[in-house]
Structure formats: structure tokens, C-alpha cells
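What you see is the complex with one protein chain gone and the rest in place.
A and B label the chains in the order they appear, each numbered from 1.
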Amino acid sequence: MKRREFLGSMTALAAGSVLPMPAIVPAGAQSRQETLLIVSESGPNNLDIHGVGTNVPGYEASWNCYDRLISHEMKTLPNGTPYYDRDKLKPELAEDMNVGDMSVTFKLKKNATFHDGTAVTAKDVKWSLDRAVTVGGFPTFQMGAGSLEKPEQFVVVDDRTIRVDFLRKDRLTLPDLAVIVPCVLNSALVQKHVTEQDPWGLEFTKQNTAGGGAYRVVKWSAGTEVVYERNEDWKGGPLPKIKRIIWRMVPSSGNRRALLERGDADISYDLPNKDFAELRDAGKLTIVSTPYSNGIQYIGMNVKSPPFDNPKVRQAVAYAIPYQKIMDAALYGLAKPLYGAPAGTPTETAWPQPHGYTTNIAKAKALLAEAGYPNGFETTLSFDLGFAGVNEPICVLTQESLAQIGIKTTINKIPGANWRTELTKKTMPLYTNVFSGWLDYPEYFFIWCYHGKNSIFNTMSYQSKPMDALIEGASAAAAIGEQATYDKDVKGFVDLAFADMPRIPLYQPYVNVAMQKNITGYQYWFHRRLDYRALVKG
Amino acid sequence: MSELALPKGGEPRATGLGAAAQHVRYVLRENAVTGFAFALFVMIVLAAVLGPYLVPYDPLASDTAAALKGPSLAHWFGTDQLGRDVLSRVIVATRLDFFIAIASVALVFLMGGIAGVAAGFFGGWTDRIVGRIADTIMAFPLFVLAMGIVAALGNSVQNIILATAIVNFPLYARVARAEANVRRDAGFVLAARLCGNGEARILLAQVLPNIMPIMVVQMSLTMGYAILNAAGLSFIGLGVRPPTAEWGIMVADGSTFMVSGEWWIAFFPGAALMLAVFCFNLLGDGLRDIVDPQRRT
Partner (left out) sequence: MVSMILKRLVLAVPSLIGVVIVTFLLTRALPGDPAAYFAGPAATKEAVEQVRVKLGLDKPLLVQFVHYVGDLSRGDLGASLTTGQPVAIEIRTRLPASAELTLLGLILAVAAAVPLGIAAAIRPGSIIDHACRIVTTAGVSLPVFFTGLILVYVFYYLLGLAPAPLGRLDVFFSPPPQVTGFYLIDSLIARDGELFMASLKQLVLPALTLAIFSLAPIARMTRASMLAVLSSDFVRTARASGLSGFTVVVTYAFRNAMLPVVTTLGMVFSFLLGANVLVEKVFAWPGIGSFAVEALIASDFAPVQGFVLTMAVMYVMLNLAIDILYGIIDPRLRLEA
């Protein structure tokens, strides 16, 4: 008897809960108006960009919760989107910047404080910068990209003044001080938590934001959500309009779209291109699409392993890629094509820029025969499963097209976490990948991707003395402001890259963001993550 | 027809194949659902064998201009995100999925059947070792074990089949062991031994074939499970490689398109998959009725 009653009551309860109920209005309903809900597929595994193995979502937490000495001004693109101005720096934590010949001196803002109320001093800045160049891994690497390598470069002049000495003349040093990595931490607070094994307090900052930025993290459930609250005493800029931000992880992209369409989520940048294209056409949400700064999706070939060591083979492949099909079926038009420049177009001093190859099967077959492979060959085509939404159609379409010229490929799906390892091995013969640099300069891209010093981003193992000379020439010219030489060398290395074709640029991806109509203030930044400080709801 | 009623005393009963056929017909008529399942099974086999020769379009040919079009006269099941014809892909996938199902079942029957029969027949240490292996496998959350095996060995059809077989091993081993135990001292076994047959030969040639009818019921359920397992693995990204047409991966890929309204990409492979698994499950019931009516559930 009792069993039946129990079963009966449970069924009634379950049935009752499916009936439509008025949206439960929690106490303080206006708090919903003051809270922003962001949804994405995955979240941070560490709140500190200096941490070991911090993933890309972690960078977003770092950007919004810590300040840096300088930042960038905003300019406006023709379509109205605020875009960070690469060439105009503005003070953030510093109130004054004095650039000398081989050093730059910053004066800190008088009333700048950390989240716990203590004042920001030059000692904190030095400790933070020392930390960035010492912890190793990605942060140190990024600092080094702007010739910021040794703690000796950072000199405390007085309580509110800090000087950064240059190791060499490098045009990238100043912009490098505005990227996410050189953030300023509350050294006194963090030093309370250092140990012998952990001299920089990385364990503490992993879970706690010890900074003075516009927001701070009040709750973090790894894999579920991050909750931020506004720092009411922020001095780095105008006080942000949104008091509370909740960042929720929702693994299923269909669900993320459903949440946006039903108005239950405010903003997402993590949807398949098709959804963005359709949402834009439907018009109920605001969609902003901006090209990646200094970023390219490409097909790479390992130039050390035959048959891809033969430039004619590489050119043949470049003529066999189904560019337009990829734009339509993989990207739904949401990217800037980097192919098909009309013959005779002059090369510009810019990057990315389109190359002249188009889909021309006849030409591809001819080139392949000239190279000595009239019947084609077999190889594998690999891609990063973490971005399967775009990579899979690209590879399937490419596979089909290459088959037409006799190149038989097997598709190799590599899980996202293993992709870096595979790339570093530099053994994959044919693959698709995306690379973008935070510092938007052509020579920056080429140093990492084409220079013979064979950094891990030179995934093709490309070595060419002429290329190296051109790249080094451009960097040197930029450092001393020699425009003519710079232009000549940049155009030179772009032309060489398109002649040798170790990697085939496909397109410049777009950063797409979908927001409810009442959200404004989205800004495009070089790191492509959300900057909460300018967002406005309602 | 009166011949299907209990034979009256005095009438000669049909024997051998005739009796078997009579029994099968009886069972199929008694239970229309089972009859339906058998008919469906035949259709699936036909589709698997003949399908690839009859499809209207090349299942791998993309046509981005015609992508994401709904069901129409040109494309009965519509087209997917790369413009491939869904009907052709569903039919061609029948062969691969059927192969996965049959191969998994054959593999697990051999592995589990031989191990279990040996355990039940010989007892002692063989029994203990097989028992330990089976217990260890059972202690794992089975789907995660399958995931782990495919992730470690690489996602290919062979590894999916292997993972399915390993995960089902304990069940088959247990049933085989129980049956072999019963038949250990059966007359035909003793007779075979007297004829000079070695133990291994008795095991494989006498005992194993004898337990097959009991196992066949479980095998048909496992066929359904194999296909569902492959679908689950595809959902996580551990399934077959693109651009292979396989129901599970078509459902997994197509489900992202449901919210935007292109329901046909996931619906038709999903319906085919469901029909196939449904058919195998009901088939298991029918086979059980034929083989051992007392065990009907």
C-alpha cells in the first residue's frame, strides 16, 4: 500500500512541475537587470594568466580583474564597432608615460588601489613584471616577444615611479606592455601565500584574483560558472555600468543558441558560424562580426617531408583547395577571403592580405605532373577536433577536391587537448590550423611563422635564408622608424611567402558575438575575449 | 489452418526441419510483433547488401549550393550541411552499422563464449581467472570503459568493435559458463571423450555449438547495443572518421542543426537507427520464444 502511495505522490509532483509556471521572480528582481549572463562552451581552469597551463578562457578573467600600466585607445570601424587602436596607447594604471631613447618611465596614478584597499606602488609593479618574465611557459614567452626578458629591466625609481629599460631597440616593447600578461598584482597579498615550492604564489592566484581591476571574482566553480562583481573604487577608467556578471558554461551549442533566442542569456561569442549567420538574418539579436587582427586560418604542409618539400607540389595543392565551397559551407560567409586576388594586384605593406591562387583543378594537375607526381600520392589530413565545427567541413571538402588531382587523403581527427603536442612534433604532413598574434604587425607574424629559427609556430619547418633576411630587415627598420626599407622588406617577404607557399592562407576568421538587443558597448580587442568594462545593459 | 493446432493422436508428427519450420511459423503467428521484427530484419539485411548499388546519389559527394535543403522530390530526405543527400547516406550507412553490429557480436561470442565455456567446463583456475576478469570489467562504468579503449587505441571502426566486445564480455562469459556447467557431464560429451577427442576439440566442436541457441537471444540484443554504443561515442567525438556515413555520427552531427530547424539531418538517421535497434531487440524476444519458450519475459 505504502509503496503505491509513494509512487503516486511522486508522479503527481513530477507532473505538477511541468505545468507552465510564471517565471519565479527572486527577491530583488531588478538585480536581473544589473546582472549580465554570458554563456560559453568552456571556462577557465585558472584565474591567473601567469599560472601553469592556464587556458584561453582564463585570459578573460585576468584581463578584466587586473590592470596594466598602459592600454589602448579605441577607434571606430566603418561598421560602427569600437576597435582597439594598435598605434594609440593610453595610460591605465600609469597616469603618465615618458619614452626615452633606451627606456620608458611611468608615473602611477595617485589614488590607485587594489581590491583590498591597499595602494598600488611601484614595488607591486616591479614584482608583477618580474613574475611575468620568470615563471616560464607562455607568459614569459609573450613578454620575450617584446624584448622584455630580464627582471633587471624593471627599475623602481620611487614609490610611484617605475622605469622599464630596453635591451635593444624593438618597436614591439611598448605594445607588449599593454597585452594581458604584464598585469599588476597585489604583491603584499600574494606574498602572504608563497612557499618554497611556489615562490610566486601561483597556487593562490589560481583561485583568487589579487588585483585592482574593474572586476573581481567572487565565486568560481570550475567547469560550471564564474561570478564577478564590480570594483566600486576602480581608478583605471570610467566605472563600468554592470554590477554583476555571471559566466556560465553550457557545453551544447544548440542549447546556447536556444538560450539566446529565448532571452535567457545575454551574450555569447561561442556559437557555430551557421547560427551566427541565421541569428543575424533573423534580426532579433545584435550580431557583431569583426575580422581577427593578424590572424589566419591556413592549410599547412610539412616542407621537410616529401612530397611537400617540392614547391611545385605545394603550389599544386594551393590551386586545388575548394576556397569558395569552404567560405559557403564551413563559414557561411563569416570570414574575409584571403585567396583569389586578381592578377597584377600590387602587394601591400599589410598582413593578412590575399594571395592570387584560386581553385583551378587543371592548373593543379599540370603542376603536380611537372613535379613528378602525375598520378598523385597518398597522405593524411589532420585537424583540431576542438574546433571541429569549422575544421571538419574544411577538411572534408579539401579531401574531396584533392582527390580530383589524385591526392588521396585520410582524415585524422585529433582531440583538442592533444593538438598542440602534435603540432609541436612537426610530423604531420598536411593539416589545417589557425594562428594569430596579439601584436598586430606583419613582421611579428612572420617572425613566428616563417623565420628559420623554427619557433613552434613555424609548423611547416620552413627554412629560407632570403626570407630570414627580409624579416630581420623589416624588424630592424621598424625599430628605428625607417619606413622605406620597412615597406620594401614587408612586401618582399609577403611575395616570397606566396611564391613558396609553405602554408596556404584560406581566410581571416571573424570574431562573432551575439547579444540581446539591449546590450551595447562591445569592443573588439586583440585578444578577442570580452572586455566587460564597457558593456551596458538596457 | 488446422495443421498448426496440436496434432491429434495418431497423426504422424512432422520431424526435423519440417518441425522446426512449423514451430517458427507458429511463433510468428502467435505474436504479430515478432513477425514484424523478422520482416524488418530481412529488409535491413537487404538494404545492407544491395543498398550501395541502389542509392540515387554518391553519399560522399558534396554540393554546397544545395546544402541544408529540406525533403523534396529531388532529395527525399533532404541534404546535409555539405550538400550531401541524406537518403543515400542513410542507406549506405546500413551496411556499416550492420557490419559493426555483426562483427561486435561475433567477436564477443567467440571471446566470451570460449572463455565462459572453458571456465564452466574445466572449473578450477580457469574458472577463477575468467571470473576475475569478468568482475573487473563489470566494476567499470561500461560506457566510460568503451570510451577509454577507443580514446587510447584511436577512433576507427575496428576499435569501436573491440571496445563493444570487451564491454559485453562478462555477460557472455557468465551465460556460457552456466550453460557449459550444465552440459559438462552430458552424454554426448562423454561419448565424444570416449571417441578419443581432445578436451579442446570437445569444447569447440561439441559444447560451444550447443549453447549457441541460448546465446543467440543475447546476441541479438547486443547487436542493438553495438549500434547505440557507436552513436554515443560519435557524440563525444570518438566515433568513425569523416566523411564515413554511419547512423550514429549522422545523428550526433545533425543534432546541432535541430535548434535551427533543419530537423531532417538528424531525424532520418535517428529513425533508421531506432528502427534497427528496435528490430534487433524484438528479434531477441522472438528468438527466445522459438528457442526456449519457458524463458519468455
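Odds and ends about this structure:
As a working rule, contacts are C-beta pairs under 8 Å (C-beta built on N, C-alpha and C of every residue); 3 or more make two chains touch, one makes a residue touch a chain.
The shown structure was predicted, so the numbers you read here are calculated from the model rather than taken from an experiment.
Note that the absent chain touches A, B when the full complex is taken as a whole. Interface note: of A:V250, A:L397 or A:A534, the residue touching the hidden chain in the full complex is A:V250. Checked against the full complex, the one of B:V117, B:V175 or B:L273 touching the unshown chain is B:L273. Between the chain not shown and the residues A:T345, A:N418 or A:N518, the one that touches is A:N418. Listed residues A:L77, A:V99 or A:A222: the one in touch with the omitted chain is A:A222. The missing chain lies against subunit A, touching residues 1, 4, 7, 10-11, 13-14, 17-21, 24, 26, 31-32, 35, 37, 45-46, 51-55, 136-138, 141-142, 206, 221-225, 246, 248-252, 254-255, 258-259, 261-262, 264-265, 414-418, 420-421, 424, 456-457.
The chain not displayed touches subunit B at residues 30, 32-33, 132-133, 135-136, 138-145, 147-149, 151-154, 224, 228, 231-232, 235-237, 248, 251-252, 255, 258-259, 266, 270, 273-275, 277-278, 281-282, 285, 296-297.
Operating definition for what follows: only the chains that are shown with their structure count from here on.
Interface residues of subunit A, counted against subunit B in their complex, comprise 253-255, 257-258, 272, 274-275, 278, 325, 328-329, 385, 388-389, 392-393, 395-397, 399-400, 410-413, 415. Against subunit A, in their complex, subunit B makes its touches with residues 60-62, 64-65, 67, 81-83, 151, 155, 237, 241-243, 255-260.
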